[in-house]
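My questions will all concern the structure given below.
Rather than the whole complex, this shows some of its chains in their spots.
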Amino acid sequence: MTQQPLIGIIMGSTSDLEKMKPAAETLTDFGVPWEMRVISAHRTPDLAVQYARSARERGLAVIIGGAGGAAHLPGVIAALTTLPVIGVPIKSKTLDGLDSLLSIVQMPRGIPVATVGIDNAKNAALLAVRMLSVSRPDLAEKLAAFHQKMARDIEAIELAEMM
Amino acid sequence: MTQQPLIGIIMGSTSDLEKMKPAAETLTDFGVPWEMRVISAHRTPDLAVQYARSARERGLAVIIGGAGGAAHLPGVIAALTTLPVIGVPIKSKTLDGLDSLLSIVQMPRGIPVATVGIDNAKNAALLAVRMLSVSRPDLAEKLAAFHQKMARDIEAIELAEMM
Amino acid sequence: MTQQPLIGIIMGSTSDLEKMKPAAETLTDFGVPWEMRVISAHRTPDLAVQYARSARERGLAVIIGGAGGAAHLPGVIAALTTLPVIGVPIKSKTLDGLDSLLSIVQMPRGIPVATVGIDNAKNAALLAVRMLSVSRPDLAEKLAAFHQKMARDIEAIELAEMM
């Protein structure tokens, strides 16, 4: 996207891309510009420091970080910026996502990570939009319309025809 | 507090008060006005609807909800407002907080709850301040100062004297 | 079915339909009329309120709700009606159904949900029939016959022929 990005979407590995894509797509639906990068808390620690430390001055408002296993990325980023950081636990090959979830959500007092459900990057994007909506009524309206559409879509279902 | 509250702190039961208090204290430290109420998704469903539906127009920017067990409060509130909602899983008498955590964090696509660690109401408040800081540089500065103080406090520790 | 439904079967999403169908089929086997709808505690909160509040006067005797993840539907419905509500935890893509189970069964004191096994919609229907049988001897007889048939079917198995 050519606009100055407001939301930074980062992930620990390209193997997380498929699961993190819905975050970008949802932000695009809401007209919120984003950027996306692979940054590993463990394999590119310097890049992580540099990305997090410069985020606010580069104009980012929220950072969304997806990671699996001993998923330190969102917490490490949150330690290095004062922007809100949203963590997406990515289910890895063992333990069904429980390790990812606990490594992200159980942060010590002082450094919070806003954790969403396992593999639920779409909700990370929606949460970022909610955060922006605090000072942007246009996004509050778009969210309200989004809620109404979700309700209408469900109310229109004709189960009888599906059985 | 006499100022118009920006953050609504709600909890399912008075038994959660002790664990939710640090949220209020932290917000006060940052000079962010708050209100606090007991609202149960199950025992006062009408109150929950009314509270969530009116939150944005009453001037709230973020809602923090604490609940334990089958902890539906934050998710139910998030379904009824487009403000960001932060969930605090409260450890109850059995299952060591795992039920509270999973009931709050595993929200379906469409309705996110920003979940923090079990019993970690302080981090919920800090996360709310981070959200506000997106459009309020004064809070960004206070957060930066808070981070510096945390670091200094740790660096000043003399373990040798403690052993 | 053209009869006035006695049992309401609801689910959070059409993706739950395949797993909830056995509830309807079992009720049909017992000659108990039912209705089935998609209602989401989070995406259609108004519909949930309206459905639950009107259930008893519309003639429903029992509500069966299936949901996965942070599965709030049965509990939210149970808060809004005094009819017995049966919850079916639906296994979702992560955590093997444990999140669904805990979100449904661990309800706070005051609002019970009758929880059955993960993905076990058939048992939800049988439980509903047992509830009705308290005041309907015809259903008690059908249940007794059903138990006898289950026993006979197992007793007739010739393992020797299967090996």
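For clarity, chains are labelled A, B and C in written order, and residue numbers in each chain start from 1.
Simple rule for what comes next: a residue touches a chain if its C-beta (ideal position, glycine included) is under 8 Å from a C-beta of that chain, and two chains touch if they have at least 3 such contacts.
What you see is a predicted model, and the numbers here were worked out from it, not measured in a lab.
Here 3 copies sit in place, and the number of copies making up the whole complex of this structure is 8.
One rule holds for everything that comes next: only the chains that are shown with their structure count from here on.
Superposition of chain A on chain C using C-alpha atoms only gives a rotation of 90 degrees, nearest 5. In this assembly, the C-alpha centroid of chain A lies 35 Å from the C-alpha centroid of chain C. Chain centres here are Cα averages; for chain A and chain B they lie 19 Å apart.
Within chain C, the positions touching two or more other chains are listed as 13, 40, 43, 69-70, 94-95. Interface residues of chain C, counted against chain A in their complex, comprise 13-14, 17, 21, 24, 36-40, 43-44, 46-47, 69-70, 93-96.
On chain C, the positions that touch chain B within their shared complex are 12-13, 40-43, 45, 49, 68-70, 72, 75-76, 78-80, 92, 94-95, 98-99, 102-108, 110-111, 113.
Put simply, chain B touches chain A in their complex at residues 56, 61-62, 82-86, 101, 105-118, 120, 122-124, 126-127, 130-135, 140, 143-144, 146-147, 150.
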